[in-house]
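The structure follows.
And then chain A:
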Amino acid sequence: MTGLFPGFLILSAAMFSVGAVGVLVRRNPLVVFMSIELMLNAANLALITYARYTHTMAGQVFALIVIAVAASEVVVGLALITGVYRSGHKLNLDELSEMSE
Partner candidate 1 sequence: MNWPILTVLLLVPVAGALLLLALPGARPGAIRAILMAVTAVTLGLSCVLLVVFLAVPTSGTAKLSGTANGQALSQVHSPVTFQFQEQVNWLHSGASLSQVHPAFNEGNNAFNQAGPPPINFSYHVGVDGLSVWLIALAGLLFLVAAVVLSRKEERLRSFAVLMLLSEAGVIGVLTSLDLVLFYFFWEAALIPLYFLMIGWGDERRGRSALKFIIYTVAGSLFMLLAIIGVYFVTGAQTGVYTFDVPTLIAAQSFVQSTHATTFSLFGHSFPALNPQDWLFLAFALAFAIKVPLVPFHGWLPDAYASGKTPFLVFFTGIVSKLGAFGFIRYNLTLFPQASHLFQPLLMGLAVASILYGALAALAQSDIKRTVAYASISHLGFVVLGIFALNIDGLNGAIIQMVNHGLIIAALFICVGIFEARFGTRRLRDLGGLAKAMPVMAGIFLVVALAGLGMPLMNSFVGEFLILLGAFQVSPAWAVVASLGVILAAWYMLRLYQGLTQGPLRIPGGGDDSTPAAILGRLGRVDLSPVEIVALAPLVGLMILIGVYPGPIIRYSRYSADQYVRAADRSTGQDPVLSTASARIIRPDQAGGKSSR
Partner candidate 2 sequence: MNPTLILVLSAIVLGLPTAGFAVSAISAGRLPHRLVAWTGPGVILGAFVATLIIFVAMLQQPASSRGITVVFWHWLNTSVASGHGVAAQTGFNANFSIRIDPLSVLMMLVITGIGGLIHVYSVGYMAEDPGFNRFFAYMNIFITSMLLLVMSNTLVFLVIGWAMVAFASYALIAFWYERRSAVVAGRKAFVTQVIGDVGLYLGAFLIFLNLRGAHGQLLHTVNMQTIFANVGPGAHFHDGLGPLGGGMVTAIGILLFLGAAAKSAQWPLHTWLPDAMEGPTPVSALIHAATMVTAGVYLVARFHPIYQQAPVAAGLVAFIGIGTAMMAGIIGCTQYDIKRVIAYSTMSQIGLMIFAVGVGAYSAGMFQFFTHACFKALLFLAAGNVIHALHDDQDIRLMGGLSKRMKATFVAFTVGSLALAGIPIFAGFFSKEELLGSGLALGPAVPWLWVVGVLVNVLTSFYIFRVVWIAFRGEPRSEHAEHAHEAPLLMLLPVLVLAGLATVVGFLNVDFAGFAPITLFSAFLKPVLGVPAATASDTAGALALLAGFLLSVGGIVLVWAVYGRGLISRELVPNHLPWLYQLSFRKFYWDEIYDVALVRPTVSLATVIRRVIEPEVMDGALGGIRDSIAALADDFRTFQTGFLKDYATWFFFFAVVGLVILGLRLS
């Protein structure tokens, strides 16, 4: 396990980066939202890795809480995205730019 420790962390970092880049490049709010979830889960992975590594429970608890919070965020987020879609917008973030400067 100890040997794999850096590996999990690197995986976590990679997931985070993929998620972040996803947010940066994708236009569909749903995909962006998924990317954000990916970032959160990257953090979860890191938390759990560290929990194992430091032999503490806090990380695992933390991860559970994050999962719960992320779930509620998804609920709210999807509802919002649906609302936006219903109000006539296409699911394209670039079109949501009425306010600027």
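A word on the picks: all candidates are chains of the complex that A comes from, given by their letters.
By definition in this document, a residue touches a chain if its C-beta (ideal position, glycine included) is under 8 Å from a C-beta of that chain, and two chains touch if they have at least 3 such contacts; residues count from 1.
Note that the coordinates shown come from a computational prediction; the quantities given were computed from them, not determined experimentally.
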Review point. For chain A, which of 1 or 2 is the touching one in this complex?
Key: 2
Exercise for review: Note which residues of chain A are touching candidate 2 in the complex, please.
Suggested key: 20, 23-25, 27, 93-94, 96-101
